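Missing here: one protein chain of the complex. Every other protein chain is in place.
As written, the chain order gives the labels A, B and C, with residue 1 at the start of each chain.
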Amino acid sequence: MGLDLLKGKRGIIFGALNDKSIAWKIAERAYEEGARFTLTNTLVACRMGEVVELSERCEAKLIPADATSVADLENVFRESMEALGGKIDFVLHSIGMSLNVRKGRKYEDLDYGFLNKTLDISAISFHKVLQVGYKMDAISEWGSVVALSYIAAQRTFYGYNDMADAKSLLESIARSFGYIYGRERNVRINTVSQSPTMTTAGSGVKGMGGLLDFANRMSPLGNANADECADYCLTLFSDFTRKVTMQNLFHDGGFSNVGISEHAMEQYNIGLEFVGESAVE
Amino acid sequence: MGLDLLKGKRGIIFGALNDKSIAWKIAERAYEEGARFTLTNTLVACRMGEVVELSERCEAKLIPADATSVADLENVFRESMEALGGKIDFVLHSIGMSLNVRKGRKYEDLDYGFLNKTLDISAISFHKVLQVGYKMDAISEWGSVVALSYIAAQRTFYGYNDMADAKSLLESIARSFGYIYGRERNVRINTVSQSPTMTTAGSGVKGMGGLLDFANRMSPLGNANADECADYCLTLFSDFTRKVTMQNLFHDGGFSNVGISEHAMEQYNIGLEFVGESAVE
Amino acid sequence: MGLDLLKGKRGIIFGALNDKSIAWKIAERAYEEGARFTLTNTLVACRMGEVVELSERCEAKLIPADATSVADLENVFRESMEALGGKIDFVLHSIGMSLNVRKGRKYEDLDYGFLNKTLDISAISFHKVLQVGYKMDAISEWGSVVALSYIAAQRTFYGYNDMADAKSLLESIARSFGYIYGRERNVRINTVSQSPTMTTAGSGVKGMGGLLDFANRMSPLGNANADECADYCLTLFSDFTRKVTMQNLFHDGGFSNVGISEHAMEQYNIGLEFVGESAVE
Partner (left out) sequence: MGLDLLKGKRGIIFGALNDKSIAWKIAERAYEEGARFTLTNTLVACRMGEVVELSERCEAKLIPADATSVADLENVFRESMEALGGKIDFVLHSIGMSLNVRKGRKYEDLDYGFLNKTLDISAISFHKVLQVGYKMDAISEWGSVVALSYIAAQRTFYGYNDMADAKSLLESIARSFGYIYGRERNVRINTVSQSPTMTTAGSGVKGMGGLLDFANRMSPLGNANADECADYCLTLFSDFTRKVTMQNLFHDGGFSNVGISEHAMEQYNIGLEFVGESAVE
């Protein structure tokens, strides 16, 4: 009962893990809107019952792949084109992981092996997806690629750690490769900078609960949720947005352009009154 | 033969003048997508045969108004709600004019009476539209307002003159009022920063021909045209983008994030070789 | 006991009102660093004892002027060049006022006459200063002009009201005129976006106390104060920064690039715990 916004389009969706994932919501909504696509994730994730069930429900082939492996990505594109019967019209990249975050290494005490992994998995994988797709000429003219990002790429959120740097790198790759894909293939590449979202990945970030509340009160429309993010990404995959490229698009209820909201300040002031002192002399 | 993207939505479209206008294209496409709306423009414009013809073709009531007049704007909202049978779901603001540009006054020799008019017509009119709509409670929950802008709000384009300052002011108003409308009414307000477009207004800008060529070669997807801009604006009026607000969204084929493109540089280098000298010693 | 950073330079300083003013601090420090300058303010301000005392202490002629009057500004430049014996090397613009703020008119209920005054006094006055200086050829090659701004030009701070729009306009004027002054006169024009500061003007902004505390805890270096702002402005007037132009420079202890700091979050969380509920379901 969609509008057929993506009717006839073929896609690849990276990163659907469970029904909290934004990628999961995008798969569900893209299916409703008439798209056909493949799903890809790590081998472990692909064996999870719910991922299998999603793939069946969406009639989507499930293709295990390590997104840092060029060979695996070549296979993803090859199998996807075979399964879907043609070049790919849209790609979603929703991949991020930091061992420094997981292992509790602070930003001033990073393990550099972990940092390399953070960048490789969360950002360079996007270049690999794009380079593989480019060399195989696997993305159709007027195709659309979206990677999910976060505003930590522009401003520091304590606790987000080296993922902030990874997101900056990711957004830069979107611009750099967006230029080439646009010029040579009429393909657009954008990042969507989403509100903090309580996905499985998000829940690992230090102080996530307070952050969600703060972001929600700062945002005039409140935090955007995963369902809303899915809808927004569909517009970027549709033919209505053909000339939008190389952009980082905030989908965040307005958070990015608020310095301080009345609601957040009220909450903040309660803390101030409670403690009865101010940091400003 | 649209997708019914805007089915059942009621709108007000400011600024459709002729078939080169972006507002005109938006009217045509919104109609196809199932929206009903009113058209408004100055009294003179409303008497032009083609505007009348558009209004008939789109079954849209034509309401003359001076967008700098609060009384006229009140009338626009009142008549629109009557004609459409309810609150307004979307508003397009596509209004801009500079007497300094028209009269050939350079930026270092502005007439300050003209500057006041530029700001009043091109930017403050947007505040008036929003304030009138707010006081009349005329915009529905999850409604969407878009104003058209240009990247001269961020970077200087010689010849764009005081319109650059007007666009900065316009974008600021979108943020400032977007915060309030979001918090109180769940309404979103954004600006779309469009490629230079050869509209009737655009054709008055000094050196527009060279600029169009430069922008086109700089943009990996080429300049976005008025039809494409219309499609993009429709997504912002639709229910797929409910949490996007207070943003300035570039619809420009990538121009905004290109420092120098290969195509523009090639063209530039021809000039360099032809002249046989370089500005850098 | 300065370093003679501005030795031999001639300046004009707009907006010194009392020893809380940033302009006041700039006057004091510029004097220490070897500059000579005039002070200008409204007629009422120029009659205040402390302003007279500052002018005497800094050997600075006091020139009353309405900064929205072209004739008055012509007089400021003429008298300044006479008093200082040559063209002007630096200009500070520190002027802002909103009757909407003063009279408690909310942003969704602006008086448009007041809005015009806000823009005229707080932003267009800067264009007038620059246009008058340009036409009189009163600013020396490699001169430097700075206007004081605030981050509300980019992000909404509830309560800052129409001053946000004025600051956006101000920063746009700095870019637009900076382009021309750079190209034609080798003069640079920048804005300094300063931490919220408890000046006489600042103290009129709604909720200023909470905002100062919030900004201070958000900023890794704490809020920048007026003395520090003065020092920073001196570098922009000096010969060490000749190629910096058309920029908006944040002098804010890092506030502008922090999404959420640990210190602000701690304070915020106290409020959350105290109230015992969260805005996020």
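In the analysis below, a residue touches a chain if its C-beta (ideal position, glycine included) is under 8 Å from a C-beta of that chain, and two chains touch if they have at least 3 such contacts.
Model, not experiment: these values are computed from the prediction.
A.B. asks: Wait, the hidden chain, what does it touch out of the ones we have here?
C.D. replies: Output: missing chain touches A, B, C.
A.B. asks: Taking the full complex into account, find the residue in A:14, A:158, A:255 or A:268 that is in contact with the omitted chain.
C.D. replies: A:158
A.B. asks: For the full complex, which residue in C:107, C:126 or C:179 touches the chain that was left out?
C.D. replies: C:179
A.B. asks: Can you tell me which of A:36, A:93 or A:175 touches the chain that was removed from the display?
C.D. replies: Final answer for the missing-chain contact: A:175.
A.B. asks: Out of A:3, A:115, A:147 or A:244, which residue would touch the omitted chain in the full complex?
C.D. replies: That would be A:115, which touches the missing chain.
A.B. asks: Could you please point out the chain B residues that touch the chain left off the display?
C.D. replies: Within chain B, the residues that touch the unshown chain are 151-152, 154-159, 207, 209-214, 216-217, 222-223, 256-265, 267-272, 274-275, 278-280.
A.B. asks: Determine and list the chain A residues touching the chain excluded from the picture.
C.D. replies: 70, 107-110, 112, 115-116, 119, 124, 127-128, 131, 134-135, 153, 155-156, 158, 161-162, 164-165, 167-169, 171-173, 175-180, 246
A.B. asks: Take the complete complex as the reference. Which residues in chain C touch the chain that isn't displayed?
C.D. replies: Within chain C, the residues that touch the unshown chain are 3-5, 175, 178-183, 186, 188, 195, 219-224, 228-229, 231-232, 234-235, 238-247, 249-254, 256-258, 261-263.
Basically, only the chains that are shown with their structure count from here on.
A.B. asks: Common contacts of chain A and chain B?
C.D. replies: Where chain A and chain B share a partner, that partner set is C.
A.B. asks: Where the centre means the average of the CA atoms, what chain is farthest from chain C?
C.D. replies: In terms of C-alpha centroids, the chain at the greatest distance from chain C is A.
A.B. asks: Measure off the straight-line distance from the CA centroid of chain A to the CA centroid of chain B, and report it in whole Å.
C.D. replies: 30
A.B. asks: Roughly how far is chain B from chain C, going centre to centre by Cα mean, in whole Å?
C.D. replies: Measuring from centre to centre gives 31 Å for this pair.
A.B. asks: If I count partner chains per residue in chain A, which residues reach a count of at least 2?
C.D. replies: Residues 222, 256-258, 261-263 of chain A touch two or more partner chains.
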